[in-house]
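With one protein chain withheld, the remaining protein chains of the complex are depicted in position.
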């Protein structure tokens, strides 16, 4: 039963689009948690700079997860952002507990963002035929993620 | 090894305080996820009102989790807010997937908040002797949680 | 005679694009009037909530009509937003005069928005080949309209 | 003895104007207290919406009581807003103690506002000949009160 | 049946007041549409200046129509702002389609505002005996319209 | 020759209204200069308090003079705010040059405002039959002036 | 019957806490009225300074009464802020009607605040064992009241 | 007798500096009145643009006159900004009464500003030896006046 | 060597995308300089209006050049915005030195924008297959440039 | 002689509380000066980051010193923040003159803050029995200082 | 060794300029402490007014000390703002401990500011030949200090 009548009438297109959104939601919720974990446990001479940058990633991830989830429900698909769902489905490599050095955080975030971006680019392709409105959202979010990625990667040089 | 020399010199006091903070962190991260889940999947005639109120809970939970985690690291204890840790340790009853009616959300949030409050009140007691600064934080957050609880419970009448 | 030299050089592409924009303009002007009519004449226990939500629809419709009309003139096509043009061409089912109950408004808006969205999705397709810049505008506006539609439809459950 | 030389030179006109202002002051102070009482003790499914609306009434009553009282002293008449004066002279029906349901609050406020409006309209008439400046203030405040009245009454349908 | 019990008890006074408000509403809605039409289709060397000035007229017309319509419903009269009602009842001379030169827009707006002002001044008289609160609103709006009229007319010299 | 066609069609009514506005303009321009003169040359233990209060009078006088002058031109009457005109026509008692004590300033402002208010009340009467829109402006400005007057006079006690 | 399940499980502790909050509420509502009464009827050379300071007391009293009352309902106790309740229970010495000199107001406020502070300090003690969350609120409000008290008392020197 | 002990100890230097400031004050007060006069009585196709620009001149003149006058009193010289003083001492060519065309206003302001600038440049020289602090103020204000002058003069081309 | 690992894996696609971005960067940097040059050297009766409009073009060009350049580096391509690079590669017709009349500026800007738009539309096509994220950026910027173009061209009528 | 009648009636409790506040005041004033000294004379590759962080410490120290000093006077104890008093009583190790490297500043601040925190924790204990209101202030400030300490110490890793 | 290569190449000029800046720094730091001391310990009927004015002096002194110190380091001279340096070098007469009456504060501040101004005027002269950029800063700060001086001195009349 669907409370919201989907503007996407084709069942298969709807399923593909919904799956892409759900995948993106898991990525973004876990990105927000991973970045907060680093934000809190960070050590090293570049602490202040990286600490602030991580909070920009958190803000972006939270803003994007809201857009993704509300897009899903707007097309009649229920987003699932429960902690167990995220824990079981996230593809993000999990950080160790305890302090994390600034160098390591920068390297890890670079890597994590690169992998998320690869999955978002797949979602852009997946939704090209199924829903141009959702595709446009994935394009916009990918642009934002790639900008963040650049700003971490150049610090590893 | 501790990167931050704790202002709490007593080992046992530090451990008790740290445990209370870690427990509070898990509560607040999951509260933020549970409230977002309801915010997105909500249906029913009171949708708009409850949808907005849930986002206030999310904002409060996010603000509080930051205070809790930064308090932990400030006393030399590493907060652990990774998704797996939260999933395995949360004591909050998890919602079903799919649409959730406004009546059910209000009842559930009332219940969830009441249980979190009970745990926070235990933490106020636990930290009374170990660290007055941390205790004061728990008192402040409990006041905020009890205000939210009231504003949900009166809607169940 | 065209005061603005169109960046779209193909006559037929220009005409198709212009027609899509004019159609969208009529939809949005009438949406703003229909939502204001309901905003003013609303009754029922959910008055305050729906009253405020309707003004968000009005604000969105006014913002979007400006974007649509200025896009039209930017490509050398004159938008026509005169009252007689809108009255004669609108496809939105007109509300009765007098008080309107909150239940009815929610149901009507859900329906009206669904129909406008269907027409906007046709315009996305129509402009795909004729002008990617205009198409992108239709995609953006459709996303906004589908979000509004969801927030009314879930209240009918 | 009057510290402020009144711009209204006629004794009787001054007395009439002053009485109208003092009557309005008592109405508005008690309105602010009655609305706060309901704001705090409210229960029921419409809690959030009515809770917020009541605070708008409180804000309006406080703003208006200040204008009324400062108008009185500006024409050389001492406003009396002491609690005993208000308790002994208020004509507003007093609410019972304890929880108040949202339905009852809406009905009560509709009624209370209607009665205050009737008295304000009498004050518009009373001051027509005695002081056009004060009359204009009563007209402005009546417009605001009638708008509030409408927004409660339509919720009783 | 009236959902809102009118503070104006006399039937005939209520009808006169309601008619004046409905007439003002039609004037203001069409003024907003006519000014937007010119705002979009404007050409000529004074484009930027007139384009901005027209949007001030639109903002004023939208603000005033809301005050007029909410005043109507506050006295228990249903405002009718549907597009067909406006199209059939507007007394504003309609502009041609297509580009409009800045000179012509300035002359037309001067004329249109002068005629609306004449009707608003009749409404001030009509409501003098029937409702001083509504009359005061018409006086306030007329002041605003006459200021706009002056700022267009002096450009025709 | 009149660049602005007056909404007041009766010649005599127009002249009366225009004279009232011109008189008010002279009062307000000179009030702004007299208050600035005192603001600058003030001495005495209450300097800071009176210095700030005088700038509120200046701000109010400047705001009001603009409303008066723009009202005049809006009805087709040319306001004359040239320095010679104000110097030759002002009825405000002029202050001596040099330092002015705070006590004296408070007494003088009380007196000056009282006299301006008397003239404004005459203008309210004068315009009652000639133009309700202008009369309403005089009523509003008088309310503001009487509030200022009260706040100076009570300091002389 | 209690709509809100109290987080304070002990009956007697709840009663003590509730009584303290109700006592504080009466103090603060009457403080706001007494300060407004002085704000309006004030005379003397220090008028402007004291007039402004009194409005800060009013703002503080209103902010604090809201916190007190919402704290009461959050623990399941109904606050009673009706005018009759306040009039019958207030312990604040009531001012005479009519003008009040600035010297007298400063002396009176110093006295009134000192007495309220004494009662708030008793409430801090009373709630120490019954509810640390409520006690913390009383401590915070006492700090604010003692700051106000200081700023009045030093003016009596 | 001087209430403010001047930081400029040399009598003659003080007199020269004071005269320069008083001269600047008269220029700026009359500039503010002349620009307002034009702002109100302006006609012509460029009305809106010039009307706004004139208000920037008024704002600048008012800001500068305050700086000049407060500089004077800060060095122990009483500024004289009374209307009669300005009328008798201004060197600005006075505008005729009645409507003023936009072309004429632009030409006149260009001329008026050029003459004021010439006098300000003399004051820069006059104060070079007498008081570097006052000279710096004249330099700053001259920069602002020359910017305004440029923006009028280029419109006469 | 590339410091940033490109999300675009295909070498040729990357080169095409990078070239398009570099071309856009040169266009936008020079547009910002050309518009500033006109902003400073402008003369004519429409000075103020065109002066302000040119600064909007400058603001837009600066904002867009930043987006373009940061997009380039985000995909691992170094943007080159050095003055020699821009001077040698710009395709914008350069203005003469000295004063420029408002008519000429409007005509020139219309022309310049039209040519930039043509190149941006080619870049939309060029990046369609190589990178949808970059293409979306070009579409967004083209919409903004076409709006500016319209607002200049209609002034040439 | 005490100008402010203390709410703390016990002489010895008052003295203990006052001493704790005076000690805190000296700590905070000198902290503000030491942090500014480093802010100005800082060198090293982390300059910008540490420079900004030091200004946050200054802002916090200034805000806290004001709260401490105003708390003292509110309980009838005179705070002494004169430079000689601070110089003679400060327990903060003084920095050398001249440039200070970023590494050294971070290490020094970590150390300085740790020592201040130790003294603040003693003051929390000292005031526990003498004045809960002052104790609560010390708890709040300690929380803030410990947060700053953490953010410096982690940079030394 | 100098970390910053001075733009002032002449050794002696650099030393003179540096000495002037260091002298100004000591003046301003101690001014900020002296004004805060009075701000806290103030008594008397003018308490509120003087209390607020003193905080403006503190804000100005803090802003100016930052400009002075950063100017010093910008020319390669290390500012020394340590508490011992200020205590040993200040030329400001130190206030007694304990309460200070408002009259005495006003007289003292007048005196203190006059002496600081005299020293700043010497620094203007001293830097005239050595560094025009630093001289300009001293001129600007002197203007601000002389304005403050005037506003205290006129209160002693």
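Order of writing sets the labels: A, B, C, D, E, F, G, H, I, J and K. Residues in every chain begin at 1.
Everything that follows uses one rule, which is that a residue touches a chain if its C-beta (ideal position, glycine included) is under 8 Å from a C-beta of that chain, and two chains touch if they have at least 3 such contacts.
Treat the numbers as computed from the prediction; the structure is a model and nothing was measured.
Considering the full assembly, I:73 is the residue among I:8, I:60 or I:73 that touches the omitted chain. The hidden chain makes contact, of the residues J:49, J:90 or J:110, with J:49. Touch with the hidden chain on the side of subunit H covers residues 114, 117-118, 121, 124, 136, 139-140, 142-143, 146-147, 149-150, 153-154, 157.
Taking the whole complex into account, subunit I touches the unshown chain at residues 3, 29-30, 33-34, 36-37, 40-41, 43, 62, 65-66, 69-70, 72-73, 78-88, 90, 94-95, 97-99. Touching the omitted chain from subunit A are residues 46, 49-50, 52-53, 103, 106, 151, 154-155, 157.
The rule is short, and it goes like this: only the chains that are shown with their structure count from here on.
Among the remaining chains, those touching subunit D and also subunit E are C, F. Note on connectivity: the fewest steps through touching chains from subunit A to subunit K is 2. Subunit D is reached from subunit C by a rotation of 120°, derived from superposing Cα atoms (nearest 5).
Distance between subunit F and subunit I, defined via averaged C-alpha coordinates, is recorded as 53 Å. Separating the CA-averaged centres of subunit D and subunit G is a span of 23 Å. Residues of subunit D found to touch two or more other chains are 3, 43, 46, 49, 70, 73, 99, 136, 154, 157. In this structure, the chains touch in the following pairs: A-B, A-C, A-I, A-J, B-C, B-D, B-G, B-J, C-D, C-E, C-I, D-E, D-F, D-G, E-F, E-H, E-I, F-G, F-H, F-K, G-J, G-K, H-I, H-K, J-K.
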